[in-house]
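Only a single protein chain was left out; the remaining protein chains are all shown in position.
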Amino acid sequence: MSSLQLATVALDHAAVFVFAATGALAAAERRHDLVTFGFFAAITGVGGGTLRDLLIGAPVFWIHRPAYLITCLAAALTIWIFGGGRRREQLLIWLDALGLSAYAVFGAAKALSFDVGPLPAIVMGVMTATVGGILRDVIAQHPSVLLRREVYVTAALAGATTFVLLTGLGLAVLPAGLAGFCAAFGVRSGAIVFGWTLPGFRPKA
Amino acid sequence: MSSLQLATVALDHAAVFVFAATGALAAAERRHDLVTFGFFAAITGVGGGTLRDLLIGAPVFWIHRPAYLITCLAAALTIWIFGGGRRREQLLIWLDALGLSAYAVFGAAKALSFDVGPLPAIVMGVMTATVGGILRDVIAQHPSVLLRREVYVTAALAGATTFVLLTGLGLAVLPAGLAGFCAAFGVRSGAIVFGWTLPGFRPKA
Partner (left out) sequence: MSSLQLATVALDHAAVFVFAATGALAAAERRHDLVTFGFFAAITGVGGGTLRDLLIGAPVFWIHRPAYLITCLAAALTIWIFGGGRRREQLLIWLDALGLSAYAVFGAAKALSFDVGPLPAIVMGVMTATVGGILRDVIAQHPSVLLRREVYVTAALAGATTFVLLTGLGLAVLPAGLAGFCAAFGVRSGAIVFGWTLPGFRPKA
């Protein structure tokens, strides 16, 4: 296994776990049963990566590797057992930020490894980082994270762009990936903690 | 045609028809026109199977077999002509239960026939059984069946798991499929008639 492949597998598992946990937390908010926990966890956990694989023409990653589904079920069970208390919403936001950052890099990395060009690879990172959360919000009928003012898509964009630029400049995959992850997570953290926003559209008179 | 292939084609048509009918019933609730009936019927009827085929890398089943679309249009026309009256909502719930049960088995069966392992095959059964109804609810802006307390996903899980276990134990496809269908339909019927639920999540103090 090349270092690129190894890094992608590890990042993929981490992103699946944290996104799956946010799916389970959304189920917890509505006091669903354990099966629905698993269902939300699986859709949220593998949704983004599934779309990425369909778009770049790769075999869907979890179909022939059951370990990913077990990761989702483990995340669901973890939330079921430990997920109570008032810090739930806070936890969901931060796990979502971790998943977003990992998938922004990972989506771009996998796209590059399938010979996708830099611009579509960045878009792939952004889309796959945000689709898990969008699916979760749509099926849970949760107000979508997309419609909030704080930067969200921008964080994924920062991470994917950083990664693609640095690898394009010749940096190795692991440092570039780490830099991309930090860029995404830094921007998203600023949004969560300080309420960072970009200027919104102002219609002309 | 092997018995596995034959069973999957028959189940597929039946599931397409009943799901398409639930799509048309959702259009009827809002008094849409006949074209919208056909549109809702087609999306609901082939939505689950389409996702299944994309995920397992199979050619999408209805693209080269127009009979499935004709089945959807027949379902739409049937509801347009006969679908009135107060029993409509009741009818939708039971047709949805039939489609759910057929697709839980069929999704798993087709996945197995594409060399997908047991756990992803079960998940494939569950996801494809529930995606048609989810798409219908999302496009009709109907309160999603996912968010109700009665068991729904669990019924699909029971059916797909029964089927995959029995075929794994060496039972032939048809009896295993029948057992899986009955398991799913039995659980879902109990939910509809007796309001069966699983215990919901209870946050720790």
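As written, the chains take the letters A and B, and residue 1 is the first residue of each chain.
The rule we apply is simple: a residue touches a chain if its C-beta (ideal position, glycine included) is under 8 Å from a C-beta of that chain, and two chains touch if they have at least 3 such contacts.
Because the structure is predicted, anything quoted here is derived from the model rather than measured.
**Student:** Which parts of chain A face the unshown chain closely enough to count as touching?
**Tutor:** 54-57, 116-117, 119-120, 123-124, 126-127, 130, 134, 138, 144, 146-147, 151, 153-154, 157, 197-205
**Student:** For chain B, which residues touch the unseen chain?
**Tutor:** Given the touch definition above, chain B has residues 27-28, 30-37, 39, 42-43, 50, 54, 59-60, 62-64, 66, 69-70, 80, 83-85, 88, 138-141 touching the missing chain.
Here, only the chains that are shown with their structure count from here on.
**Student:** From the mean C-alpha coordinate of chain A to that of chain B, what's the distance rounded to whole Å?
**Tutor:** Distance between chain centres, rounded to whole Å: 29 Å.
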